[in-house]
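As you look at this complex, bear in mind that one protein chain is not there, while each of the others sits in place.
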Amino acid sequence: SKYEYVKNFEQDDRLLPNTWLVLRVDGRAFHKFSPAHKFCKPNDVRALNLMNAAAIACMKEFSDIVLAYGESDEFSFVFRKETKLFQRRNSKIVTAVVSYFTAVYVMEWNKHMLIKAPPKSQVQVLLDKNKTSSSPSLEPGTHNKPKDNTIDNPDQQAQDDGDPAPLLYPPQFDGRIVCYPSLQNLRDYLTWRQVDCHINNLYNTTFWSLILLGGLTETEAEEKLKTTLSKDKNEILFSGFSINYNLEPAMFRKGSTIIRKPVEKTITKMSPKR
Amino acid sequence: SKYEYVKNFEQDDRLLPNTWLVLRVDGRAFHKFSPAHKFCKPNDVRALNLMNAAAIACMKEFSDIVLAYGESDEFSFVFRKETKLFQRRNSKIVTAVVSYFTAVYVMEWNKHMLIKAPPKSQVQVLLDKNKTSSSPSLEPGTHNKPKDNTIDNPDQQAQDDGDPAPLLYPPQFDGRIVCYPSLQNLRDYLTWRQVDCHINNLYNTTFWSLILLGGLTETEAEEKLKTTLSKDKNEILFSGFSINYNLEPAMFRKGSTIIRKPVEKTITKMSPKR
Amino acid sequence: SKYEYVKNFEQDDRLLPNTWLVLRVDGRAFHKFSPAHKFCKPNDVRALNLMNAAAIACMKEFSDIVLAYGESDEFSFVFRKETKLFQRRNSKIVTAVVSYFTAVYVMEWNKHMLIKAPPKSQVQVLLDKNKTSSSPSLEPGTHNKPKDNTIDNPDQQAQDDGDPAPLLYPPQFDGRIVCYPSLQNLRDYLTWRQVDCHINNLYNTTFWSLILLGGLTETEAEEKLKTTLSKDKNEILFSGFSINYNLEPAMFRKGSTIIRKPVEKTITKMSPKR
Partner (left out) sequence: SKYEYVKNFEQDDRLLPNTWLVLRVDGRAFHKFSPAHKFCKPNDVRALNLMNAAAIACMKEFSDIVLAYGESDEFSFVFRKETKLFQRRNSKIVTAVVSYFTAVYVMEWNKHMLIKAPPKSQVQVLLDKNKTSSSPSLEPGTHNKPKDNTIDNPDQQAQDDGDPAPLLYPPQFDGRIVCYPSLQNLRDYLTWRQVDCHINNLYNTTFWSLILLGGLTETEAEEKLKTTLSKDKNEILFSGFSINYNLEPAMFRKGSTIIRKPVEKTITKMSPKR
């Protein structure tokens, strides 16, 4: 029809050939989504498992993904350099994967989240112990006492966190694709994300220890951690709460890596092609 | 860290200012998804309502969408020219909307689809009548008789279509954004989609009439319609099955348009700004 | 051949249809090129005429340019919204125009520059008068006396500026294309450039008056002008040197605008086309 000309306004967005395509999805506003759904602090093993399940489903659906790396509310998918998926059209690839990831996340929510989260972080383990013990032995002093207001009551928080929670509203993930020309760049990308995981997780573990176990307010905890280095945080955890950060679950400390297993295939070459 | 340099490989994909952004989402491989989920033919009012529900949710979530138009497995969202959403970053906008759309589609599936679809198309109405009547009056002749195999048994198909169906696997939507500089271009875009709706719906209505009511095979129906114009299809419907195409539900013939209601607001201007 | 695959690495860079394409060329490092070629200060009418000549040649060569606006070392070309030049491919258009502009600039150099520049700015007129007059009446005082060093000798400079100068090394112009969706945007673009012309020209006229006529060093002139507004500069010119800025040549104050004359054409329409 005479209206079809509007299709010409679409831009061709094919990505550079012979580069690794790295697609990262990241939950939108999960600083609100996590507490709204009673995610355990500092890490919710159910939520991470749900992310992993969505990522595995994507790898099954999109066979050109060779590796996926996830942490917190994000997942990175590495497509093999030669991928011809959707002719390497940026919008098509990124939306198809984000859409599929979201669909699985929602569909598998109940399976993963409608259970009580088992305490995996030492923070949670100690918190559980404290709650059942008669004397709150780890409460260091008056100035650190949990403030007794309804808005910021760590005890209440601690009780709720990890409780089964139905999906209250639609989650949202953004996505982007970045091209990496060399294997070194790709490795550096993955290291970048894993360093991010480590930094954030060490911070969060210390932050929530100070609050949930130490009775600090969020503002106080933030203040205390402001100028600390990694070793200081390790020290706070150990001397303050007898938490050995290195004993935290590997998935929390290092994130999740999913690799496609190479399979043996017998190929009968028909005609010589380049 | 020294790995952060990889972030510089991200391309800036901000869209041209002062243009309407039209984002179209479209179900992936719905030629398989629809029959797998027993969508009514030629149109499933429940499925369309579900699409509309997802679109309305998107309009509520993204306040810069001023209009949405949907048909079949697609929806187009028009963002106002001035939108600053995500600084007009292409990937961010398209993935956020597609992700949200998908999430709502999945979350609201049961509410919309776990019911028996009411017959809305005259094709379905007649089919229901035929099934309960003793003599299949509309079967024109032997050569058109429904083939009695399980794979392509229209009677069976007709029974299943519209039955409540749980979500069997994660749906997937692609998305793209196109910039339109002028109001005329925008109007032509919407007309383009509506013409597409009309053409496809007239075709599908005739196609499925020939099969479900006329007993033709899909190949036969396709063959018969190959060279027909609109008026021929209207004629086939009317003389063959007493179906007046213009009496088909407007939503089927014209698609669904959702408009944001303008609200009155009193703005007290503080300082003159351009 | 088997090597042709490398052509697929080219990106499609077609520009959004139905937008005005504005291509701006700008001389590279003309803060060095101008003095090296003894451009008159603050404006060299020969150099501007050469720019105009190159721009006119471009308009003759590229018939879809409807308007050009030039000032200083830059020229902006406006292509009509409907242009199909090189299928609107960005690189092709921008390089073709920049290349042609450069070629004409070099080819016509001698014709325009191998003459003594006539004094057009009042600064030059006064300077010429002073040089021939016996007593340097405008030398305000000792502290403002022209410094007697070879590097920054205004008198010498004043003598050289405007002298015929052969092209010493290849000039270079950069170029870029910007899409503008609305006529208002296009107008604002042109106003933006013209405001830039005005601001710079008023500054330069005052700056060089202070140096060439007032005997200040460049540093002193810069310092004196640092906090001044437009009216202050007008005042300095008028009270200091009896220069009425509004009497400066229009081409200096407002830049050069070249418009393609619309011609009457009788078109015999053959077939109705949209």
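Going by the order they are written in, the chains are A, B and C; count residues from 1 in each one.
Operating definition for what follows: contacts are C-beta pairs under 8 Å (C-beta built on N, C-alpha and C of every residue); 3 or more make two chains touch, one makes a residue touch a chain.
Quantities reported herein were computed from a predicted structural model and do not represent experimental measurements.
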**Report entry** Residue, one of A:V6, A:V25, A:V78 or A:C179, that touches the chain absent here
**Finding:** A:C179
Report summary line: Across A:L16, A:V125 or A:I199, the one contacting the chain not displayed is A:L16
**Report entry** Omitted-chain contact residue, chosen from C:M107, C:V125 or C:I259
**Finding:** C:M107
Query raised in the report: When the complex is taken as a whole, what residues of subunit A touch the one chain not shown?
Result: 16-19, 179-182, 185
Report summary line: Those residues of subunit C that touch the unshown chain are 1, 3-7, 9-11, 25, 28, 57, 61, 90-92, 94-96, 98-107, 167, 170-180, 185, 188-189, 191-192, 195
Report summary line: Note that subunit B touches the absent chain at residues 2, 8-9, 11-12, 14, 16-18, 274
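Going forward, only the chains that are shown with their structure count from here on.
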Report task. Could you work out how far subunit B has to rotate to sit on subunit C, using CA atoms and steps of 5 degrees? Result -> 180
Report task. For copies subunit A and subunit C, work out whether under half or over half of the interface numbers are shared, and give different or same accordingly. Result -> same
Query - Centre distance in Å when subunit A and subunit B are each reduced to the mean of their C-alpha atoms - result: 34
Query raised in the report: What are the residue numbers in subunit A that touch two or more other chains?
Result: 9, 11
